[in-house]
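Entry: chain A
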Amino acid sequence: MRVQFLATDNWYDLRDLSNLSSAILDGLDKIAPQGVVYVAAALIGFVAAFLIFVLPSQLFVGVLGERKLIGRIQSRYGPNRVGPYGVLQPIADALKLLTKESLTPVAADRLVMYMAPVLFVMPAVLMWAVIPFGPNMIFADIPVALVYFLAISSLPVLASFMAGWSHNNKYSLFGAMRIVAMAISYEIPLVLSLLGVVVLTETLSLQEMVFWQDRFDIWLFAVQPLAMIIYFIAVSAELNRTPTDIAEAESEIVAGYLTEYSGMKWGLFYGMDIGYALGAAAFGVTVFFGGWTLFGLEEWVPAWMIFVVKVWAFYFLFIWTRGTLPRLRIDQLMSFAWKYMLPLALFNLLIICTERILWTDAFDGDKPFIYLFAIANIIFAGLLILGWARLLGYRPERTQTRPRMVQEAGGYVPVAPARGEGR
Partner candidate 1 sequence: MEGVGVTIAFWVLAALTLIAAGGVMVSRNLLHAVLFLIVTFIGIAGFFVLLSAAFLAMAQIIIYVGAIAVLILFAILLTPRAGRGNSETKFALPATLLAISLAAVFLFVIHDTDWEVVQEDPSLAANQLGEALVGTWVVPFEIASVLLTAALVGAIMLVRTPEEEAEDALA
Partner candidate 2 sequence: MSVDIEHFLTVGALLFAVGLMVALSKRNAIGVLMGVELMLNAVNLTLISFSRFSVSERPITGHTFVVFVLTVAAAEAAVALALAVSVYRNRDTIDVDQINLLKS
């Protein structure tokens, strides 16, 4: 494996930050009572993963970068008043939220209303425990990391429901019910698409998946493009990002489950929305895009730098779909999940299992055949996506080329007729 050379144990070799942290922990072990080193390790992991990487990313890439990029997509500047080019905007937001009064309605359930933001933040922090930033830079290399991620991603649903229900407010309850229905519908394609990945790599541990992609010199995105697309759509539905953010559709139900929250409680929900998106991006990068490896570049560039750039690139995909696509209705979303994504995920699983058996039995697990499977899977992905859509009745030729209401209402018809009459 190519990363063998990184076994330089010098504490100043920043290509592998675990050298630094293990030097600190070894020094601490000599001078502190027994057991303190574990607490110190936990603190170092928390500070490094969450406070140094996630929080600034949330603030600057998530709040500022997202708003400026969405502004550019919509032909306007993003926030550019507060600092030079709007750089201090997240700090201004945070200060405003901290000093704002947190109102609690009289008829609301106070305890549950206090607990809901706490329960929303907790999984967002816990998620970063199993993400590998480098070859030895993982907080907890548990052998069931993938299922851990799935378990963590089913917790914010409950927190959102608690938030929506505790307001004692009809619109909040609508928001809560819609978000729970959507989240549990999209959990099944999410699990099935990740199961396809597990079948191929024979492991549930994230570090092993990165090593698998390094060993075979191919990203799992190339081998299973359909699984990656299903993962992307399902996880953006779980995170309530547009086009699936019916939970807090500002134009429809006031603010859904966030209606009665103000001040820092709302700030926690908003911030952790971005935090979850970064966590899902980090997970997607680790599983599908090679994690901290880049076909050998990690010999010179530190692995954690590669990883951070990849996470931001994946998060850019989230921002892109948010700026581009309109919001879907709840019945469109549910039928999309159950009638389209679930069968596609099952077909993907079937194809992957067949290929896996072929690969192990007929080809003895040789490396070049995985490229053949990648090409075959890309073709299958395209065929499945278009074929299943056509099977469900979606015909691309049926989209209107002229607004129908104008014709039918007898209104203005342009002088030069377009090609064909509104077919």
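Candidate selection criterion: all candidates are chains of the complex that A comes from, given by their letters.
Throughout what follows, a residue touches a chain if its C-beta (ideal position, glycine included) is under 8 Å from a C-beta of that chain, and two chains touch if they have at least 3 such contacts; residues count from 1.
This structure is a prediction, so every number in the text was calculated from the model and none was measured.
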Complex member in contact with chain A (any copy), out of 1 or 2: 1
Chain A - residues contacting candidate 1, complex: 35, 38, 109, 112, 142-144, 147-148, 150-151, 154-155, 157-158, 161-162, 165, 173, 177, 180, 184, 187, 191, 202, 204
